[in-house]
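Quick one: this structure, given as structure tokens, is what I'll be asking you about.
What you see is the complex with one protein chain gone and the rest in place.
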Amino acid sequence: MLIVLLVALFGPCFTVQNPYNLSAISLSDAYKPPFWVEGGELPFVLGTDQQGRDILSAIVYGSRVSLVIGFLGVIFAGGIGVALGLIAGYFGGKTDALIMRLADVQLSFPTMLIALLLMSFFEQGVSNILIALAVVGWVRYARTVRGEVLVVKKKEYVEATKVIGLPNRQTLVKHVLPNVLTSIIVLSTIQIGNFILTEATLSFLGLGVPITRPSLGMLCSNGFKVLYSGLWWVSIFPGLYIMLIVFGINLLGDFLRDEFNPRLK
Amino acid sequence: MKYRLLCGVLVSILCLSGGLSAVAADRELIVGLAGDAYSLNPYPRNETITNAINNHIFDSLIGSDNDLQPIPALAERWETSEDASVWTFFLRKGVKFHNGNDFTVDDVLYSFDKVKIRETSAFSFTLSTVESYKKLDDHTFEVTCKAPNSLLLAHLREISILDKESCDGQTEDWIALHPNGTGRYKLVEHVREDRIVLERNEAFWGDLPEPVKVVFKPISNDGTRTANMLSGAVDMIVNVPVRDVEMLRKRENIAVVTQPSLRIIYLNMQGWTDSPSPDAAKPLKSPDGSNPLKKLEVRQAMYHAINEDEIVSKIMNNLATPTATYIPAGFNGYNPDIKRLPYDPVLAEQLLDKAGYPRQADGYRFELTLDSSNDRYVNDGDIATAVAGYLERVGIKTNLNLMSRTIFFTYIGTKNTEGDTSHLCMTGWADSGGESALMALDLMYSIRQDGEVKPGYGGVNRSFYLNPKVDALIDKAISTPDPAERSKIMQEVWQIGADDVVYIPLHFQEDIYAANKDKIIYRPRKNNYIYAWDFEFVK
Amino acid sequence: MFKYLVTRIGQLVAVLFIVSMLVFFMTSVVGDPLQLLVRQNASNEERQAAMEYLGLDKPLYVQYGKFIVSTLSGDFGKSYMYHTSALRLIAERFPATMEIVIVAMLLSGFIAIPLGVYAGAYPKRMLSKTVMTLSVTGISLPSFWVGMVLIFVFGLHFSVLPVSGRGQVGSLLGIQTSFATLDGWKHLLLPSITLALSNMATILRLTRAGMRETMKQDFIKFARAKGVRNRKVLFGHALKNTLIPVVTVFGLQLGTLIAFTTITETIFAWPGMGKLLIDAINAGDRPIISAYIIFVAFMFVFLNFIVDLLYTLIDPRIDLS
Partner (left out) sequence: MLLEVRNLKTFFHTFRGTVRAVDDVSFTIAKGEILGIVGESGCGKSVTGFSIMGLIEEPGKVAGGEILFDGRRLLDLSDNQMNEIRGKEISMIFQDPMTSLNPVYTIGEQIEEMLTLHSSLSPRERRKRCVELLRSVGIPNPEGRLNDYPHHFSGGMRQRVIIAIALAAEPKLIVADEPTTALDVTIQAQILKLMKALVRERNCSMMLITHDLAVVSEMADRIIVMYCGQIVEEGRARDVIENPSHPYTQGLIGSIPKLNEDKSRLETIHGIVPNMFELPEGCNFSPRCRFCREICFGVKPDFRLANTEGHLIRCHSACGVSEGGNEV
């Protein structure tokens, strides 16, 4: 995980080209295989894609985009979702009904439509994707958290806080939240991957990040078009890197959960 | 509807489970298409796949040969007045609809009436130039045009003829579910997005096509279509992705058939206006605030800066033809004298300097935004990216604005429904009629930022090209019935367009098909319409 | 309970109302339905006629009023693309989508939950670790990728399963379905697996996390002390206590799959609803989009109602009213 982060942060200093700079890449380098395969050559260690972008450089830059999308997406979606879920589950009644029906409304709209809507208002870009992900992603958190809060709030230690007159906000943050943390962490580790993939899918549908600033997902979906033609390196490497990231995040998530969950000790 | 579908399904099961033995299985054809027919009512949608499938079931008065030139179909022959304004058509006799009804003039006039209803017909434009039509006898009728119109045949070609007797008084839905034409094939079943099954109409008036039964399978994903071809689940596929061609060619039993299509990919530049795209998110910016695209040298420089050969070889895998003009060779109005401006970045930079746009301190001359779709044309996103790269290298800062076709066409529309937003965009255009004058009418006829110069003309003139001389030539061509003479006028029009660099043409896409060569031979049509009668069985 | 039901139905109406408004707003912004009706090079006159035909020339609130009135009478209008009733188009496609979704959900339920239980109960074992590692693949591979690879491996390389499309349908209990024929099942398998894969990973991980906590609880030890067999302890006592988040996500996934299987259906040329939606969105086909989304909203409200009921069945401590 650390490696992934380091690569994302400092990798750009070491890449052979800046894949975002259109004048730096040349079509004449398109579809070069990795250097160990016949026809491949340095400095394109992992080969090049359809625009002549060095895959390795593109992965390094792309991972920054993807990580930003994954993490910020989870922070936004999770932040909204957890807060609303806590409130809905804890207060119940009309508040719960309102929030949950809002969730139902939200669920009915496909990510794609929302992304399209945003695109027709704003320019194509990462912020669009983030808004779309947050708008779509909070529901899952809210519903999961709410479900658990419904159980937790009936527990004695929570009811006890009412007796001692603790303000609701403190009860929620100090006593309810820690007890639903496991699901949140699990969900988040899954969602980061999910968001990176959602972005890939949006790219697949032509609604993702700008083609000049490819994310891992976009690299992967670009390359996927030529997978059957034997140009495997274009999509395999970004794909593997996504797996690596998701795997790292999951390890991190497991660690966090074990570390902060007193119930597992 | 459901009941009918159900029946269809049941019938097909019966067929598949043995009843089919009556039909020679080796005369059966399965084709993987890129999409489904939207409706088997031929009028509401005007779209390639829908039209092609409906053409199996329905005939028109006029047919097309392989070069898209008109040939007799339900109309056996026709006569025209001197100035091409009054046309008389003589219908074929003894033709029957699938349900056994006779084909007469009444059916033609009924169909014409229906076609004109804008609410339910996408073909109303075909009769917009027609003043009136009247029945002379059961098999003869007369059409009077508003103005001399040499293009009537090209338009009538698009009108499928319905059976008045069975359709009159029925709803549009009913007509769509009970397609009844005079065509070579009858509908067996249509399961939306899954298959359309047709069987040969043994009572067809002309030569019987070879395939006895045809199954069209809509498979919209490129990779899946290729996979179906590889697995042998289909006998032929259309729109093969360019990158899959090499791999398919290596297969012993698969033949890849390619043919230059009518679709040209080109760049539009707002070069005839002082305030290009004021509503764009990132408007055009030049140091002195002028519109650089107005300068011929700048347009020429951009032309010179683009290495089209490299685009074709690297992005299109050599499956595209670089072009200097907008219609393919061999078509009416083609001008062989027009040549591409060669790739020459050095010359491009000189031209830009000369035009008064030297490189500034930041290394750039001026700033543009290139709008393009990324899911409409073959590898459109990649082509646009490459173009932006070439422009950057001669010092033109190029923002790339790629979008889905869903919003792209509204965004760049000449009608400016959402404001004038695009000064440089990459689009494609094709005229399935293969008629130069029709194409120029849309592409070259003057139009202004604030509206049409002549209603219905210049519909996709996104450069806002203004040239009365060209307008006059186009008007003249349309009223010239003689194809050879018309061709000459059009050659002049295209020459003027090329000299003015109205657009930067890139290439013609190639239609690519893959077929099972042990079983069939396919001769593609120029307009990418798939017809079962273009297939021949090997054995 | 009755009162609860009435409230929920009231909420349903409110949800549908809001959804209809949003849908209307979105479809009026996204996509240009005129593209379907008129040619790109159409004259202004043609465009104007089409606008009038669609009622797009009227102010937005008038359009919305009309839309609501016809929607209330169950008429979502005719699809711009297909020129036939939007609702019927959806109904036509619904069974095909349900088929792959049902199989996918059964697969993920019957594989992921037991594996999750196992991995949660014995986190240190080799098998658990393998399962967890593999499940990462499930959530880190895009579905279009998985679909293509499955087609490549099973459809082309081994040629054991058909590449795409829906197979023969047969009659089962009076319903036309792929479940009734072998060919149908063969066609079902790959798309269902593609759908199931990412679901499985999510459900597996949630189950495991819950199980790990539950297994530390006293009542598990108490159950063991009662002499309850291991399997019964895991699936009888522990699992039921971890089901709340699993059921929540299961419900969401089920709804999402039914509503938005777009990619998988496209890749497998499966004639389901998801493909209809994406085509409609691409074309700006307002009647289909609005009918579809209102249908989906209805379904989600219903599904979430079921999930809430399940909560009370699973955990008696939960009191919804």
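Should a chain be cited, it is by its letter among A, B and C, assigned in written order, with residues numbered from 1 in that chain.
Here is the rule we use: a contact is a pair of C-beta atoms (placed from the backbone, for glycine too) under 8 Å apart; a residue touches a chain by one contact, two chains touch by 3 or more.
All values reported here derive from a predicted model rather than from experimental measurement.
Only one residue in the set C:234, C:252, C:301 or C:314 touches the chain that does not appear here, and it is C:314. Touch with the chain omitted from the figure is made, among C:66, C:157 or C:224, by C:224. Within the entire complex, the positions of chain C that touch the omitted partner chain are 124, 217-219, 221-230, 237, 240-241, 314-317.
Basically, only the chains that are shown with their structure count from here on.
Because contacts link each chain to all the remaining chains, their graph is best described as complete. Two chain pairs, A-B and B-C, are compared here, and B-C has more C-beta pairs in contact (counted per touch definition above).
With centres taken as mean Cα positions, chain C sits 20 Å from chain A. Distance between chain A and chain B, defined via averaged C-alpha coordinates, is recorded as 41 Å.
Centres computed as Cα averages put chain B at a distance of 36 Å from chain C. Residue numbers of chain B whose C-beta contacts span two or more other chains: 223, 227, 404-407. Touching of two or more other chains is recorded for residues 116, 120, 205, 224, 227-228 of chain A. Those residues of chain C that touch chain A in the complex are listed here as 7, 11, 14-15, 18-19, 22-23, 26, 29-31, 132-133, 136-137, 139-145, 148, 152, 198, 201-202, 205-206, 209-210, 212-213, 216, 244-245, 247-249, 251-252, 255-256, 259-260, 262-263, 277-278, 281, 289, 293-294, 296-297, 300-301, 304, 307, 311, 315, 317-320.
Chain contact summary for the complex, chain A toward chain C: residues 92, 97, 100-101, 103-105, 107-113, 116-117, 120-121, 139-140, 143-144, 147-148, 150-151, 154, 182-183, 185-187, 189-190, 193-194, 196-197, 200-201, 204-205, 217, 220-221, 224, 227-228, 235, 239, 242-243, 245-247, 250, 257, 261, 263-264. Residue ranges on chain B touching chain A, taken from their complex, read 222-223, 226-227, 241, 243-244, 246-247, 281-282, 307, 310-311, 314-315, 373-375, 379, 381-382, 384-386, 388-389, 392-393, 398, 400-407.
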